[in-house]
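For reference, the structure is listed below as structure tokens.
For this view, one protein chain was removed and the others were kept in their places.
Letters A and B mark the chains as written, and numbering starts fresh at 1 in each.
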Amino acid sequence: MTEPILSIQELNKNFGGVVATKDFSLDIYKNQIVGLIGPNGAGKTTIFNILTGIYQPTSGSVKFMGEDMIGLKPFQIAQSGIARTFQTIRLFKQLSALENVIIACHQDCTYNVFSAVTRLGKFKSIEKAVRDRAHELLEIVGLHDDAYRIAGDLPYGYQRRLEIARALAIHPRLLLLDEPAAGMNSEESNDLCKFVFDLHEKFDLTIFMIEHHMDVVIKLCDVVTVLNFGQTICRGTSDQVTCDPRVIEAYLGEEMK
Amino acid sequence: MAGYYEGLFILVGINIIAVLGVSILTGFTRLFSFGNAGFMAIGAYTGAILSKELNTPLVISIIGGMIMAGFIAFLLGKITLGLKGDYFLIATLGFGESIRVIIENMQSVTGGARGYSGIPMKTNIWVVIISVVIAVWIAWNLLHSKIGRNFQAIREQEMAADAIGIDSAKYKNYAFVISAMFAAWAGVLFAHYFSFIVPIMFNLVKSSEMTITVVIGGLGSLTGSIIATTILTLLPELARAAAEYRMLAYGVAVVLIVTLRPSGLMGYREFSFKKTVAWIKNVFNRKKTSSPEEEENA
Partner (left out) sequence: MIWQQLVNGISVGSIYALMATGYALIYSLLGFSNWAHGDIGMIGAYIGFFSLATFNLPVWLALIVAVAGAGLVSVISERLAYRRIRNNNSPTMFLMIAAMGVSITLQNFVLVTVGSKFKTYPQILPVKAISVGGIYIGMLDLISFSVSLLVILFLYFLIERTKFGLAVKAAASDMQVASLLGINVDKYIGLVFLLAGSLAGVSGVLLGMKYTVYPQLGNFALKAFIASVFGGLGSVPGAIVGALFIGIMEVFVAGYVSAGLRDLFTFTLLIAVLVIRPTGLFGKDIQDKA
């Protein structure tokens, strides 16, 4: 039995008197696509924020590829191989799509300050390689023609793709997607499913996603965890979960007798 | 002293170097600081003391001033860069004023409030031209590299910058230290031009003027900062006759620009011949295109 790539144990988070997360545990294995669903305010993004170091948990542990992630700063967690997208798109809006991805390739820019200022040494070759890679990534997400458009001017669906391209640029092993299908209609979310699945194959990714669109969850996710008021109320395959009465009650309220 | 126009030119050059630093800090990393005149003072006094007491050549004085300012900026940054916007601002303001007070109280070394005189007049027009060229070259190259891009990422969306692995605390400190070193450079040149420096020359008004200049030139545009500095340094001199009214006009101008054209002179863009030509063509063709030439300026 292989080790889980991400192991969350007994995660708790309190904000003052409010319990946002209670005893959350989850193991995610390599190449799985895991879904996290639940009504609004259930604490899903809180968990993502803890995983990426934005919040410190009140108690509990997170191990990624065997390494402890609690206490690390967000940039360190990103450098370890966990990438994320945000619920509200946080692109570098004033910069072009290409620049957004180039910035994300900063870890590949291994030249030092002296080289950057004088342009001697490895600067030029590294910059070119990074630029090429950024173009490649944009092509993979289907934004090749929009490389020079200002990110803030792109249509919403394209912005989402750009955010994902940017996340892919940091060579992640685990990709956290926070409501990737938000604001999309059924056709667009269909495209998104295919898109995410292709990336999953191509980049050998493990994906953990928060989503409200049940059709996306059903199509993509191997395993689904359901959260309500910060607690896990159900876990299983999409079929199991969607039929579970507790889940139905959480979303729709008590079943009408 | 050099001729009147030469003097103006030198002044413009010195201001440009100082403002370049603030441009990197504020325009590209969105850190507002009202303490950079303090770093100018540190540079000026360090360089002046080195030149006068130890007879060092100008280059060594400049480097000495820059190292001193950079080091202090590094320490101050470590303490204060974790603070949010307005808090950081007041902390830098406090720092700038504190430096002034400290210098005033170190009479034996700095001459205190009466000033430090007898600085060898080594700043001439050639020194300034070379300095400005080098400073712009450094700033430009820095901004068009990973380092500058990280600054902009932090400016645009710090949380996203963190999420893609950028150590925002480290890079904010870089920006702060770099701006301090540019300010110090300008300070050393300043000291070696006027031959006499007094703490009140490096006060809050000077710091805030530098920030205002960057805003007027356009946050995120080096060329904007350079143009704005030139205009704002020359204008008061050219309108000398109406001396009292010039500050009044300056105040009104600041309000007008920030309310009517907040993106400043250049907005987020840099000046480029290719783009200007392309723009003129566009105006005649009435067609909107985006061009790969923009890539060269990225």
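In this text, a residue touches a chain if its C-beta (ideal position, glycine included) is under 8 Å from a C-beta of that chain, and two chains touch if they have at least 3 such contacts.
Note that this is a predicted model, so its numbers are computed, not measured.
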{"item": "Residue touching the undisplayed chain, where the options are A:S25, A:Q87 or A:N190", "value": "A:Q87"}
{"item": "Residue, one of B:F28, B:F95 or B:Y116, that touches the chain absent here", "value": "B:F95"}
{"item": "Which of A:S7, A:Q32 or A:N49 contacts the chain that the document leaves out", "value": "A:N49"}
{"item": "Residues of subunit B in contact with the chain not shown", "value": "32, 79-80, 82-87, 89-91, 93-95, 97-98, 101-102, 104-105, 159, 204, 208, 211-212, 215, 244-245, 247-248, 250-255, 258-260, 262"}
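What we mean here is this: only the chains that are shown with their structure count from here on.
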{"item": "Separation of mean Cα positions, subunit B and subunit A [Å, integer]", "value": "39"}
{"item": "Sites on subunit B touched by subunit A in the complex", "value": "138, 141-142, 145-147, 149-150, 152-153, 156-157, 159-169, 220, 268, 290-292, 294-295, 298"}
{"item": "Residues of subunit A defined as touching subunit B within the complex", "value": "52-54, 73-75, 78-79, 83-84, 86, 90-96, 98-99, 102-104, 106-107, 109, 111, 113, 116-119, 123, 127, 148-149, 166-167, 169-170"}
